[in-house]
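Read through the structure below, which is laid out as structure tokens, and then see the notes.
Complex shown without one protein chain; remaining protein chains in place.
Chain lettering (A, B and C) follows the sequence in which the chains are written, and residue indices restart at 1 in each chain.
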Amino acid sequence: MHSIVADYNYWIYILLMMIGLYAMLAKNNLIKKVIGMSIFQTAIIIFYVSIGAKEHATIPIIAHGHGAVEAAIDVAHYANPLVHVLMLTAIVVSVGTLGVALAICLAIHRKYNSLEEDEIQEQLQ
Amino acid sequence: MDSFFIGIGVALCFLMLLTLHRAVHGPTAIDRIMGVNVIGTKTTILLVVIGTIYHRVDMFVDIALAYALLNFIVTIAASRYFHHRKNLIPKGYGFRIRPEEKK
Amino acid sequence: MIWQLDLSVLTLIVICAFATIMVKDLLSAAIIFGAYSFLMCLLWTEMGAVDVAFTEASVGAGVSTVLFFAAVYQTSRKVGARKSGRLLSKAFALIAALLTGLVLVIAEADFPGFANPFTPASLHLSPYYITQTLHDTNVPNMVTSVLADYRGFDTMFETAVIFTAGLAVIAILRRFKKEDRHDLPEPYVISEGYPDTIIRFVARQLVPFIQLFALYVVAHGHHSPGGGFQGGVILGASFILLAISFDFKIVLGIMSERWNVLLGNIGVLIYAGIGFLCLLLGANFLDYSMLSKVLPATDKIMARSHGMLGIEIGVAIAVMAIVISIYLNIVSHGKYDKGL
Partner (left out) sequence: MTLVVILLTLTGLVFFFATTIGILRFPDFYSRMHAAGKGDTLSSLIILLALVLYNFHDINLANLLVAIKILLIVVFIFMASPTATHAIIDAGYEASIKPWMKKPEEES
């Protein structure tokens, strides 16, 4: 019970990853598959950001106020900025992949007039 | 005072859960749009509340401002659908077909 | 992090994810996915990842949900009926997903504890960034300094990836010649000839504020959350708002296709060009401290800060152009004559 609450983020990321994977594999509709891919991506982002989280830590921007700069910076006082950088770019890249995936869906719909996987396969045979 | 704001945040999350019922189960797609619109407003406020809990509101207020400006786009884009295509509840949509939809 | 909010928001997220997958209507799925992205933004904020939250806010509210809507409008809203032969493949998919979950659950036992400040990820590299950022670059926002300076090479290729995505969308959808377009479906138009004065008026009032705010986000990214990616996405979203509330043509009038592609190129070129400028001045690629020779009245530390600003501007221009380009191609079926 303790580990379920303490590692809640990790459990949820596993659950979301399973939901996304299931949608990508089982759903018949291509746009549903794209939504599953997006959920999968966000699961991975949750994992990374959870690794970077620290208890009692503030956001990774140094409180500079106006003129007063802290002399010594306590590392445990700021959240890990590295994972934030990696995930920030991952989100913007996910827009790019989303755009390409939807463009491919549109091109498929143009040619086969359907977004269902099995109907497209019937037409292909 | 911090625990007071955390309580406010949790209460807002609970209200979002109730609104999510409308967004998830809402009989028509338009009810869903309405639910998402309300969730968006609550998100804007929760962002400022979280900033208050962190004692760094000056850093969080920009995100809330972005939401206040952009939240509008999703709603308009979604609601425009019904001007040309009026099939509100086509057959087989939603989680299950309710008795009143079968008419 | 605030664990009370953490628990509540994560529970809401799981409900949203289930609903998005289960609902049998693509438009509703896209709408619930919008709520999912709002909740994601809350989760990042609550864990202290403000820059990630800002990106998610601008992307989720401005672009990705609208792209889903556009794709659903241009294709069809219907999800096909269930067929009997699908049951077996669904069972296989369920087994595969459960197996993946099982492997991850077993691996979870070895994960460092959540919110532990002494995990391996937080011990080796990131303490340097946290303690030295202000000393090295005079930029209080560590995320900006790591993004644009310490890991600038990485970010350059991320920008190149986005640029490639824009090119790929153009290559897949765009038909330049009129005679090639006979097989294309008619794009679904919602805004043309629709006289809704209220929405038009409010959109016309809001768009300048959105663009001004985007410029502020780009310029102020050194001191507060924000930066090139976020500002670029917000700028792109302002054009999307114009296209939705007015007309497809008005966006093309402001930003023609030629200019759009050119701006995408210019953005990536600014990034790479600043890197090469550093190379010419005798430093390493993207080592901005040598820019102090060119910029008047700056020492090496401030030169790094100014170099970052130049890069953020390049990223913002590229991202804006690519977002607009992807949107215009998807809504007009690559015809650029009319659309959403």
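Keep this in mind: contacts are C-beta pairs under 8 Å (C-beta built on N, C-alpha and C of every residue); 3 or more make two chains touch, one makes a residue touch a chain.
Everything numeric in this text was worked out from a predicted model, so none of it was measured.
Although one chain is hidden here, its contacts on chain B can still be listed: residues 1, 4, 8, 11-12, 15, 18-19, 21-22, 28, 30-31, 33-35, 37-38, 41-42, 44-45, 48-49, 52, 57-58, 61-62, 64-65, 68-69, 71-72, 75-76, 79-83, 86, 88. If you put the missing chain back, the residues of chain C touching it would be 196, 198-199, 202, 205-206, 209.
The rule is short, and it goes like this: only the chains that are shown with their structure count from here on.
In terms of inter-chain touching, the protein chains here all touch one another pairwise.
Centre to centre, using the average C-alpha position, chain B and chain C are separated by 21 Å.
Multi-chain contact residues of chain A (touching two or more other chains): 58-59, 61, 63. Shared contact sites, meaning residues of chain B that touch two or more other chains, fall at 54, 59. Taken together, the chain B residues at the contact with chain C in this complex read 6, 9-10, 13-14, 16-17, 20, 23-24, 29, 32-33, 35-36, 39-40, 43, 46-47, 50-51, 53-54, 58-60, 62-63, 65-67, 69-74, 76-78, 80-81, 83-84, 90, 92-95.
Interface of chain C with chain A (complex): residues 1, 6-7, 10, 13-14, 17-18, 20-21, 26, 29-30, 33, 36, 40, 43-44, 47-52, 55-56, 59, 63-64, 67-68, 70-72, 74-76, 79-80, 83, 85-86, 89-90, 92-94, 96-98, 100-101, 104-105, 108, 111-117, 119, 121-122, 125-127, 129-131, 133-134, 140-143, 146-147, 151, 154-155, 158, 161-162, 164-166, 168-169, 172-173, 183-185, 223-225, 229, 233, 319, 322-323, 326, 329-330, 333.
Within the complex formed with chain C, the chain A residues making contact are 5-12, 14-23, 25-29, 31-32, 34-36, 38-39, 42, 45-46, 49-55, 57-64, 69, 73, 75-76, 78-85, 87-89, 91-100, 102-107, 109-110, 114-116, 118-119.
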